[in-house]
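All protein chains but one are shown at their positions in the complex.
First chain written, first letter: the chains are A and B, and each begins at residue 1.
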Amino acid sequence: MTTGSSVMPMAEMWINMGPQHPFTHGLWTLKVKVDGETIVDAEPVIGYLHRGFEKLCENRTYPQIVPICDRLCYVASMSWDHVYVSAVENMLGIAVPARAEYIRVVALEIQRIASHLVWLASFMTDLGNLTAFLYAMREREMFIDMLQALCGARLTYNYPRIGGVSQDIPKNFAHQCLKQLDLFEKRLREYEYLIEESEVFRIRTQGVGYLRPSDAINLGVTGPPLRAAGVPVDLRTHDPYSAYADFDFNVCVEKESDVFARYRVRINEMREGCSLIRQALKKMPAGPVIGKVPRHIPKADGWARTEDPRGEAFFYVQGDGTDRPYRVKIRSPIFVTVSAAPVMLRGYKLADVPSIMGSLDMCLGESDR
Amino acid sequence: MSTPTIVAAKNENYSELGRTGVRSMETIAGEIKSAFPDIDVRIKTTHRLEANKVPREIFLQFCTYLKEKQGFDHLTCMGGNDLRRSWEVFYHISSYGNRCLIQIRCELPRNDPSVESVSLLWGGANWHERETYDMYGIVFKNHPKLERVLTPEGTDFFPFRKDFKLMDHWKIDWENKGRRPPPQALSSDDNRKFGDADG
Partner (left out) sequence: MAQSSNRKRIGLMDYAFKPMWISLRTLIRTSFAGGRPNTILYPEEKMEMADDFRGELGLVMERCVGCESCARVCPNKCLDMMLDGAGEGVNKWMPALDMAQCMFCGLCVEVCPSTALHMTNRYETATTDRNDKIFKPHEWAIKPEEAPDQRPFPYPELYEINCTGCGACDRACPHEVIDMVSIPGTAKKRPNGSLGPEKKLPMFNYELCVSCALCVDACPFDALEMLPRATSASDPVVQIDGAVQHEKQEAEV
């Protein structure tokens, strides 16, 4: 596992963290080159979960790909369904009914909060705070129940369709949803007392994992790590898609670009998510939830990019006139973010690795595809 | 080596990025056209540009121009494609300052699938180019570390090429309750006839 340098034995060595390691959250390896306790270099190794997703799509018809997109990331599958159907709608050049767009916004924001709560639970477990794990998982159950009422499944939703969504929201949904959101916002303040005021948490997160804003842009880091670096890029306002242009919300930006700033960005995004769901439920127009879709696919290509909970998700679909896509390309945010991990890790201690890598919110299903 | 002290970058203020100083699509497209007259740049919709036929010879020059002069600072995505008679690489490069995205496609000859790497311009292209090499065998010149990233080391085929066929679905013996055939290894030099994945 370790190889000594030829010049100075045992001065620098490579350590394999993973694929079976408590901090990895999935199957991947982080090779770390250490000099004593200090990290000199690092290299992530992924690919243990590679399923050939893009090749799989080339052998499926367009509606059949939607349930497979669920399997890209089981923590945020709604957003992956949405980015796929947006790309196909862009390719066909069709418009979606207004009510369907609003329902999608509600579903996406519920999904974003649920995904951030899973991140909070696993990140706190990395840092040894098991109490916060239980609290975050309890709150996530509320949002999973909401999504289950919406589309009938707990994790793999298969809810958006090309041209709309599969079914309308249930009768009592808006009332229940608002009640749960009030409860959740009250509890979100409790988290800050439970987590942020801990001295151990502050020491392990503040001033750790610094990433220069210019590096973050150049290396393609997106999502909460980018906004924590002070770059106010959120595709919901930067390049508005779906119905996000109709709503009024803030982009959560922090300046410090360390682990604690990434934590603050995610906590604030959950608050903004609550306000977005309220606005969308209040302004929801009446009408059909699915529009007319042409049966015949043109020889064209289309793409869509959206703000996933983890960063910028991108789908490129190229059709050749048959009922199956010729080429599908997925940009997974974590795939690019983890390639920038050596820049964040260099110079810190080995014990900071779980804190820094945990702050990126790894999800191997989407990065290995 | 000591723990790095955080020095807040003085001249890096991005708080107004993409909010002020946004240039219009027409300006950008016009400037690109005047700098590269033989590249057809079209405005598709708002915030979307397309340059579908970029010659391979001036590809790196074009990308450098986009980054240095036009402010395309973020490489969203890149990928390869097997067009059966030729190869193709496509890039989606976005600009945070101008809030737009440009699609670039570059066709490569069938017998020489190689193109200049852009990972020294945009660090985000590094792993995407490795992945494209991994799946299609397209070689990127001057790439810092062109190795396989998703498939294991020592794989001797390129799985996303169109001549690499997937195996058929299992044919289930419904009358006798299952008895699926045992799983068989998938390799490129297998002489059995591979069906299409959907039969």
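The rule is short, and it goes like this: a residue touches a chain if its C-beta (ideal position, glycine included) is under 8 Å from a C-beta of that chain, and two chains touch if they have at least 3 such contacts.
Because the structure is a prediction, the values reported are computed rather than measured.
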{"item": "Among the chains presented, those that the missing one touches", "value": "A, B"}
{"item": "Residue among A:T131, A:N250 or A:T322 that touches the chain left out of view", "value": "A:T131"}
{"item": "Sole contact to the chain not displayed, among A:A153, A:L178, A:V251 or A:L350", "value": "A:A153"}
{"item": "Chain B residues touching the omitted chain (full complex)", "value": "6, 169, 172, 174, 177-180, 198-199"}
{"item": "Touching residues on chain A - with respect to the absent chain", "value": "60, 63-68, 70, 131, 138, 141, 148-149, 151-153, 156, 158, 166-167, 190, 193-194, 196-197, 203, 206-207, 254, 256, 258, 260-261, 264, 292, 294-296"}
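Here, only the chains that are shown with their structure count from here on.
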{"item": "Averaged-CA centre spacing for the pair chain B and chain A, given as whole angstrom", "value": "21"}
{"item": "Chain B-touching residues of chain A, taken from the complex the two chains share", "value": "35, 38, 40, 46-47, 50, 52, 54-56, 59-60, 207, 210, 212-215, 217-221, 229-233, 238-239, 253, 255-256, 258, 303, 305, 312, 314, 316, 318, 326-327, 329, 331, 335-336, 339-340, 346-349, 368-369"}
{"item": "Sites on chain B touched by chain A in the complex", "value": "1-4, 6, 8-9, 12-15, 17-19, 47, 73-77, 79, 81, 90, 92, 94, 96, 99, 101, 103, 122-128, 131, 135, 148-152, 159-160, 166, 196-198"}
